[in-house]
Structures are given as structure tokens and as C-alpha cells.
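Partial view: only certain chains, each at its native spot in the assembly.
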Amino acid sequence: MADDIKMSDRTFEEMGFAKLDTDRKRRTGFAEVVFCERKSDEYLIEIYKKLYEKDGCVFGTRASEHQADLIKEVFPQVEYDPVSRILQIKKEPISSAEPTLIGNIAVCTAGTADLFVAEEAAKTAEYFGSKVTRIYDVGVSGLHRLLSRVDDINASNVVIAIAGMEGALASVIGGLTDKPVIAVPTSVGYGVNLGGISALLTMINSCANGIAVVNIDNGYGAGYMATQINRLAVTGKVKED
Amino acid sequence: MADDIKMSDRTFEEMGFAKLDTDRKRRTGFAEVVFCERKSDEYLIEIYKKLYEKDGCVFGTRASEHQADLIKEVFPQVEYDPVSRILQIKKEPISSAEPTLIGNIAVCTAGTADLFVAEEAAKTAEYFGSKVTRIYDVGVSGLHRLLSRVDDINASNVVIAIAGMEGALASVIGGLTDKPVIAVPTSVGYGVNLGGISALLTMINSCANGIAVVNIDNGYGAGYMATQINRLAVTGKVKED
Amino acid sequence: MADDIKMSDRTFEEMGFAKLDTDRKRRTGFAEVVFCERKSDEYLIEIYKKLYEKDGCVFGTRASEHQADLIKEVFPQVEYDPVSRILQIKKEPISSAEPTLIGNIAVCTAGTADLFVAEEAAKTAEYFGSKVTRIYDVGVSGLHRLLSRVDDINASNVVIAIAGMEGALASVIGGLTDKPVIAVPTSVGYGVNLGGISALLTMINSCANGIAVVNIDNGYGAGYMATQINRLAVTGKVKED
């Protein structure tokens, strides 16, 4: 059975406390990314070292200031963005020319407070090679702001709609575009926003079509899936057997 | 203490199984209304008789077909609307001229399935003397339908926004008008709409201002409160001591 | 289509991280207000500067002590109220005469612990030009306190009923008055108060009529909507086409 053969080809790096999935890039086209939250100092450093050694670059999400300082001691070239909390070692030498980003992903937010999720999504998409258009603070309480950007949204291959509180943005965008929308509820709000569950329910129950939802504050997941779709659009994988 | 005196003036009709609040009209300006659901046949008839005897008219909500038939045997002139489930005996002789309705309340729905709530709200408001503008099926998945009616919405004194599923309509209307919005979540939807709780959460968490929420499917309550506000607007109660 | 023309007239101030809705006052009759919570220091200062520059006054809610100190460095005339957490720059020169406040809004609380919400509501209503009557600590466990103030409640155009724990105050007031009641559940309580959800459910399920509900602790929203209603009552917008 062909599949089994593939299984046995798959490899991983045994680190005792972890098994780095070094087969991931071959299997999914995306390199391993580090989810920094709740990782002990010791383990985080080991993982950054191992991945750097293997790939010459590392991309970590949900890193704290403390973790940024920690990694900076070992890799002075690491870059930390306090908004998105991304902690990244870029490939060296970074060529003078910026890497070519393909396609287009529209990243939209309802409010300013949602930026921490939006930047995680946008930077993730860029890391994986997608071009991103940022459209921030276009929530439905002032609809003219959103309507002024509909052309930009429709010029993308896929839209990421990010909103907290009541999360209505995804539905409204879904009704205005023919592109798939990845909706990201955020924990922004208070009272019965239930830490983002209210926005999540809104998005899941959307009366508009073409919307699917990821976890609360999961900018990374949205950026990842948007890239999968963007790549499909750009590479034009035609399959019509 | 002046208040106590008022308390002792208040009266009610003791019916054994119920105490009809015959003081209500004097106290709140609204006559007693019958919530028909779960009332036994025997009690319902007694209550309709008692109220008819006292006022010459009765207004009942959430009446079933069965209950309509029941009351029709006693009061052949009763009118039943299967959409709103309102079961009403109008004052006789109904003068040739329609009663004058005052002010204006805009009743908006996201979808066609929300009509049963909308008609309960509209007919309640009309029963209490308010003029109503019906604006149906203007949900956010086809925003141009709503935008084409913004002038009508702004020409009202108060808006009732009715929506199931994700309930985003209230937020969008709240952002387009300067009038108070009474939001009514409906049980319309499936999956994690949670019988209307998702829409309710959306409306309570709205990022737009000037929105307050009543219970799921509570068209009556919305029509009642909208009338209170509409009356204030029309009678121009100025108080600037 | 008339509506579209209005859409294109609408403007906003692009600030990169935010789009200030400078069209709001024209559209809704209420100026933009700053929700300070979770805003970064840098953004908050920029927003206060921009709004001050435009209007000569700024009204912020949910400001922390830290944020108050921050703004005070730039605008020494700013005023901070630690109970309501409102951070306000008033128009200068403040004329010797107090501005005329119109109508009347009764702001009632069940307990002393609800004051932080009540003051947010009251000060918001006053900021938008409404006269406010404060009726505090009249919870239902000592009913005579509430009954002694029924006349004051009925002398208002609209009532704000604020309560935590079981939130029964709104129902009781709703049964005693003919005015619309905006109910505000608060997070005050412990155990299964569920951070205010219990009070919210009580208010939404009220057996009394004329009650609609805003989010937990949302004094601002209640003050805003009460002002909309109070204005309608005072300006006596009659519309009987």
C-alpha cells in the first residue's frame, strides 16, 4: 500500500521532551513554526537552536517580551514585534532585494484593538510568501469606512475578517465579496463577549456564504490557511481529469 | 408617605387562579394583555370574558390555532392572525374611520423567517396606537437592500431590529441611524444559533451605540417599549425644571 | 439612489491604526467618544490630540489611573473620576454658567457596589446634555427604600436600572412606572452570578414590560440610549403623516 511506504519515510527529530516534525515542510509545504506560549525557557532555546541549525531561520508566535530577551542573548539578530508577538530569525544574508510575495490576501479588522491578531495573521502570511493588504478599523458601526475599501477587498484572492465584540464584520464582508472569507473572532470586548465566544458564534452562524472560522485570536491559523488558498490561486493548479 | 397612598389605591381583580392587574392602565398607560401560551382552555376563556366585560376589547399574544377556535365559539368577532399568533377582540362598533395612529416606528427584519416576530411587534405597536413602517428582509448578506431603506429608518422615532442566525442587523442599523434601536433576537437558525442565544449575544455586544435588547422572539416586548418611546416623542413631554 | 450619495459624503480621519469616525456627530447627533481600555499609551495620546484639535473637548470612558496620568501630561486641564473612570477634557473657556441640561433621566442602582456603572451612565448622559436624577442603593431586599422614590422615577422621561447579583431591580421598577427602562446588569456579586450573566438573564426574562437590556457594566451605552430617548421626549418630535 503506497500510503504505508510514505508513512515510514516520514521522519522527526527526537528531542526527548518533543518530537520536531521535520517532515512537515515536505508533507504540507509549510515549515515548522514555534508556538512560544507556555514553553519553558530551557526548551524554547533548545528548539530555536535546533530549527536554526536545520533551516537557518525560525518563526515563533505568541512570544513574550521575556522570551524575546532570552532568544536575543543567543541570536542577537532575532526580531521581535510587540504587537503581533512574533519572534523571528530571518535567513541570512538577507538579500538586498525583498523576497517576492505572491498573490494577495486582504486582512481586515473591525477595530484598532484587534490589531494584535491582524498583525499575527499578516506577518504569518508574509512569512509564508503571500502579499498582504491591510484594511484596519472598518467595523460596521461606521459602515462608510468599510464601503470605501470594497474594491481592495475584491482585488484579493482571500479575505481574513477579524473582529471582537459582536463580530458582525465577517457577515457584512461575506455579503460584499465573491472571495472566501476566513473569519477570526477576537477576545476584544467585555461583559458577555465571553472572551470572544460571542464573536465566534456570530461568525459561525453567519447568514452570508463563503465564511469559515478559526479559533479566537488565532491570527496564525488564519494567515496559514489564507496562504494555502492564495497559493492555489496563484499557482493555478488546474485539475479536471 | 405619598407613595404608600398610591399603593393602597391600586386594585386588582381576584380570580382565584389569577389576579388581573386592572390598575395597570392607570399606572403604565397600557391595558392588560393576555399571554395565551400555556394557559388552560378554561382559564383562557374566563380571562377573555373578564377583560371583554371590563374594556370591550381584548388583545392576546402567542395564541394557538386551537385557542383561536376556542375563543371564537364565545366571541365570534375575534380575529386571529396565524403569523403573529395575535388573537384580538376589537372595540365595537369599530368606527368606519381607522383609529389615528401616532408617530412612527420602523420594524426591520433580517430575513423572511423572522416575520412571526416582526408582525407580533408591529401589531402590538399598532394596538397601542403607534404608526408602523415595515421594512422586511434587509439582512446584511445583501447590504444594498438595507441601504435603500435608510431614509425610511431615519424618518421613524424608534427602530425595532429583528434578526436570527448571527443577528448582525442591529449593529449595522445602529451605525446608520440616530434613533434608539430595540433589538430582538429570534430563534431562527440552526446549529450553534443556540435557539437564538447567538443572535442575542451579538446584539448585546454590539459595537454600535443606542441599542438595547429584549428576549428572544419577544416581538410583543419590543412593540411595547417602542410605543413608550414613540409616545414620548409625539407628546413632546418637555421637562427641564 | 439618495442613500448612496449620503454614503459618499461620509468622511473619516485615517490615522493608520484607526479611522476616526468624524462623520458620527452629523449622522447620529453624538460626537465620537474614546473607549480607553486596551488602548496603547501611544495610540491613546494621538487620539486625544486629534479629537481635541478637532472639537476642543474629549470624552473617554474606562480609563485607568495610568492613562489619566498620561493624558494629564499633555492636557493638564483633563479631569479624571476614579469611580466612573471617565477621563474628560471639557470645552474651554468653560463659561461661568453650567450648560443647560434638558429633560430628565432617573439613574437607579440596587446597591452601593453598582456605583461605578451608575456614574458612567450618569456622566455620559450629562455629557450629552441630559439632566440626571441619581437614586442609589434602592435594591429589592429593602423595598421601602425604592417605594419612597417612585415619584422621582415617574417624573423622569426614561429610567436606567442598574443591578448586579440577581438583578431583580429592573423588573420591580418596570412594574411601577410607565417610562421605558434601560436595564444594566453589573458584574457585582460572587458564585454563580457568572460575572453578571445571572443579572443579565434576569433582566432579559423580566415579566414586566418596557424593559430592554444593554451589556454587563455598560453604563456608557445606557447613558447614550437614555439620552436618545430623553431628547425625543424634550424636542417633542411629532410625526403623524
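Read from first to last, the chains carry the letters A, B and C; within each, the first residue is number 1.
As a working rule, a contact is a pair of C-beta atoms (placed from the backbone, for glycine too) under 8 Å apart; a residue touches a chain by one contact, two chains touch by 3 or more.
All of these numbers come straight from a predicted model, not from anything done at the bench.
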item	value
Subunit count for the whole complex, all chains sharing one sequence, 3 displayed	8
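The rule is simple: only the chains that are shown with their structure count from here on.
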item	value
Angle (degrees, nearest 5) of the CA superposition of chain A onto chain C	90
Chain whose average C-alpha position is farthest from chain A's own	B
Type of chain A:chain B copy interface by residue overlap (half), same or different	same
Chain nearest the overall C-alpha centroid of the shown protein atoms	C
Chain A and chain C: spacing of chain centres that average the CA atoms, whole Å	37
Inter-centroid spacing, chain B versus chain A (mean Cα positions, whole Å)	46
Residue list for chain B, restricted to those that touch at least two other chains	176, 204-205, 209
Residue ranges of chain A in contact with chain C within the complex	111-113, 115, 136-138, 141-145, 147, 188, 190-193
In the complex, chain B residues that touch chain A	110-111, 139-143, 165-168, 171-172, 174-176, 189, 191-194, 197-199, 201-209
In the complex, chain C residues that touch chain B	1-4, 6-7, 27-30, 100-104, 131, 147-148, 150-151, 155-158, 176-180, 182-183, 200, 204-205, 209-215, 221-222, 224-225, 228-229, 232-241
